[in-house]
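All protein chains of the complex are present and in place, except for one that has been dropped.
On to chain A.
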């Protein structure tokens, strides 16, 4: 089966109707399910956080069968991810629905991730910059590596509310620091 980068695509990716929004409700619901899972899986593996509607996204194009998802279909599938209530897997970043934030891990999950990271590296009571959390030595090889900055901030703010961290302005204008509590 083909792959996109190092991501192995499922076999039905070559099924032409997969790329046409199905009118029949039952069929469409199944189709939506499959696209939803595929989008999340792909983004997780490639650490993609944002899908732009105006940009080309390799998952939405299949050159082998010469098919691609229309704008409308893409919007529909992403909408499904957005609107799934508590299981919020995506958010529209703007009113115009041009950019979609993919939460293949929810903010809550990211927060847990950070806590694990702190524990495993013995970072209690220490301070780190936000940028270091994203790209520092400790985070290499973990899920935190390369995390979207916006997502990270939201996770940190969630932890701040719970009293697990404290965020403060750093030395440089645009970087913030984080103090991990005990």
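What we mean here is this: contacts are C-beta pairs under 8 Å (C-beta built on N, C-alpha and C of every residue); 3 or more make two chains touch, one makes a residue touch a chain; residues count from 1.
By definition in this document, contacts and distances are computed from a predicted model.
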By UniProt, of "Cytochrome c oxidase subunit 2", "Nucleoporin SEH1", "Vacuolar protein-sorting-associated protein 36" or "glutathione transferase", the chain left out is "Vacuolar protein-sorting-associated protein 36"
Hidden partner chain, touching residue among A:27, A:161 or A:181: A:27
Missing-chain contacts on chain A, rising order, are 8, 10-12, 14-17, 19-20, 22-24, 26-27, 30-31, 33-34, 37-38, 64, 66-67
